[in-house]
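Shown here: the complex without one of its protein chains, the others still in place.
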Amino acid sequence: MRARAQRVSWVVLGAVFVFALVVGTAGDRAPRTETERVRAVASSVRCPTCRGLSAAESDARAAQAVRDEIRDRIRAGESDAEIRAYLVSRYGEDILLKPRASGIAALVWVLPVVAVALGLSGVAAAFRSWRRQRATGPPTDEDRALVDAALSR
Amino acid sequence: MNAVVGQGAVLLGVLTAAGGIVTLALGLRRRSGVLLDGATRYSALLLFAAVVAVVAMERALLTDDFSLQFVADNSARATPLLYKVATMWAALEGSILLWGLVLSGYIAAVTWCFRDRRRDPLFGWALLAAFAVALFFFGLMVGPANPFERVAGAMPADGPGPNPLLQNHPLMAAHPPMLYLGYVGFTVPFAFAIGALVTGRLDDAWLTATRRWTLFAWGFLATGIVLGAWWSYEVLGWGGFWAWDPVENASFLPWLTGTAYLHSVMVQERRGMLRVWNLSLLLATFSLTILGTFLTRSGVLDSVHAFTESGIGPALLGFFAVVTLVGVGLIGWRGDRLRAPGTMDSPLSREGAFLANNVLFAAFAFVVLLGTVFPLVVEAIDGDRISVGRPYFDGMTAPIGLALLFLMAVAPVLPWRKASTSLLRERLLWPARCGAASVVLAVLLGARGLQPLLGFGLGGFAAGAALRQLAIAFRRQGWRGLVGRTNGGMIAHLGLVLVAVAFTAASTYGHRSEVRLRPGESAVVAGHRVTYEGRAVRSYENRRAIEAAVRVDGGRVYRPALSTFPFATQAIGTPSVRTGVFEDVYLTLVVAPRGADDAAVIGVAVQPLVVWLWIGGLVIALGTALAAVPGQRRRLPTSPASAPVPVEEREPEPVVAS
Partner (left out) sequence: MRVARWAAVAVAMVMVGLVALLATRDASRNTAAASPLISKPAPEVIAPDLDGTTIRLSQYRGRYVVLNFFASWCVPCAREHDDLQRFATRHGASGTGDAQVVAVLFDDEPAEARAFFEERGGDWPVLVDSRGKVALDFGVRGPPESFVVDPDGVVVARIVGEVTDTGLDRLIAQVEAER
């Protein structure tokens, strides 16, 4: 009885959760205002005179100049990619806060994925070997040696 | 005189550490109890040397002794008292001095606490390792990072004072010492790990013995990081609190591996497993503190607080290499003894959850380390300069963070060895209700976006699980149910959930704009009315500030300012923040009004839930303190085995279906 009530609760909770998420993520694609666009591009670009802040976060003059430039170019009809390309053509690749996914810089995107994959497969392998270990029959000589070593300490 | 005393004290420290190492080495080799006893005297002497050196430096600072290069470079007559004291750790050499003091303090404390075991070779080796670290740091102070160097030539009449960003707020006084108590504190468990590896006694006796030390260090590190974020918010004026700046990452990395370690040791104590993980995590934590110090002190990367370049870089890098190679070598050598006799029965178990925890935290640390160091690597290989900034870190760590929140919810209800789905279905129901309620509440309040909503939902889920554990413990033990490792840990989890939720909300839903106002004019930003009332020009003892009086919502007046310091280059902005339970109104003076009637450009940022970051930090600290209190029954250290071990805190019995 109790188990069934719980199952029903879970289903209801799941439905509520999914529904809320759907509501929360729909209507997300409203067209952006100019200010929002400026902010979006500026936050992907470094403030030239600061350490680590984006051009959207900093109040430095150079950051304001970058925001002004972005605004002017948006008004001229340029796309986000074109504006970023212009800034890279003047400041160099390191003005972008997100490294490009090409060339050697792509490693910074690839390596974490590889690491996580290795980690997960390592864990899976460990569980497999543990299952095998539990499935063994009588103790091996290696096991006996371990026990002797532990007992003699 | 200060220089002579200070330099002498540092030299004494070096000799003492060296003497300690030699005595211990001889004592261990000859198994001489007398020699091992003698080592404890060296601890006291080391502490004495450190205290004398610090007192000499503070005296030099407080009496404006400009014959010392450090004082001449970093202090000024006009600097207020509190900041003069804090100037010691405002720059490189002095902060090494602080490190030396904290380290000596820890060594002395450890020697005292373990005085009954001083003839134990494990402890002897641990102390030797600790003295070796101390020798390095005191050695730095004799060599490249000498705080007591005298000024060459004539003694200057005054100095430039500490970096203006470092004397804007009294928090500057608290943040580095607290961070160092954390950072340096990890030397203790590291030293014991070395001792255990060298003596081959890899059971968990040393783990149990150093548990509170590790907890202590971790707690201070966590608090130090939150304080750093608060300082960044209140002082730096950009309206944010975490920029994935290399210095922030340097303090965050050891925290990540340290957190994994704190959880993973429970598996070792209970089942004798994950020993290689634990040793590796501990080694990594300590190594990362050294690497972090290297990255921020050598000028290899740039950052707000990387002071200046100096000869200390190669020394720190070399020490990092030595530490890592020694640790890895020892683990490799002792690999055979680290094999665990037991196995994990099922991934769906407490052990499985902790293993997943280790993997996730390791991935998190890997991503942060990679992002921090990658620009260097690319520049070395290609010559190209690239940046790895916030979008990378946020994007890569958000999924890991969400997975960790999920684990935080599920792991406390998982029993050891094996769980059944019916058990989970039962125990996670209440937390799941909290999670769903959180998402619904967030959506009703207007939050949008998949990632933040997932964050809120999983945060609610995790908070629900923690509260459930606390409720069960409270029902069973009353107020005692709130102390001890598990319960304190649950409170710390609650604090972390607060921090995670606040971080998500503040980062995603902030509004930022600038308004140009003449005196008397108002503007409305994100539902708040800001009125510029006029400017005031103030002269303080160490700076000249132009303040803008801004009234928010017809209430209090806030005064964001732009200050100029006598020897500094540009004006430094000071924000003024109206902290509220639900949101903060963050004001900065972007362009100062030229005259009393001119317009000012005021930056206004409205961010939700920021105060909960700091409250969450306090809750984490509280939880850590409670976790350090002994539980009901004192457990004796035993060797690990697959056999059941007497339990400290009992698991809640599975509820029988009625």
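By letter and in written order, the chains are A and B; residue numbering begins at 1 in each of them.
The rule is short, and it goes like this: a residue touches a chain if its C-beta (ideal position, glycine included) is under 8 Å from a C-beta of that chain, and two chains touch if they have at least 3 such contacts.
The model shown is predicted, which means the values in this text are computed figures rather than measured ones.
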Hidden partner chain, touching residue among B:2, B:111 or B:298: B:298
Touch with the omitted chain, as defined above, among B:281, B:353 or B:373: B:373
Option from B:335, B:395 or B:630 whose C-beta touches the chain left out: B:335
Hidden partner chain, residues of chain A it touches: 48-49, 60-62, 64-66, 68-69, 88-92, 95
Those residues of chain B which, in the complete complex, touch the missing chain: 276, 280, 294, 298-302, 309, 313-314, 317, 320-321, 324-325, 328-329, 331-332, 335-336, 338-339, 373, 376-377, 379-380, 383, 385, 569-570
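Note that in this section only the chains that are shown with their structure count from here on.
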Inter-chain centre distance, chain A versus chain B - centres from mean C-alpha coordinates, in Å: 22
Footprint of chain B on chain A - complex, ascending: 1-3, 6-7, 9-10, 13, 16-17, 20-21, 23-25, 27-28, 35, 39, 43-44, 46, 51-54, 56-59, 92-100, 104-105, 107-108, 111-112, 115-116, 119-120, 122-123, 126-127, 130-131, 133-134, 146
Interfacial residue positions of chain B with respect to chain A in the complex: 237-240, 243-246, 302-304, 339, 341, 343-345, 347, 355-356, 359, 362-363, 366-367, 370-371, 374-375, 378, 381-382, 384-392, 395-396, 422, 425-426, 429, 432-433, 435-436, 439-440, 442-443, 447-450, 453-454, 457, 512-513, 573, 588, 590, 603, 657-658
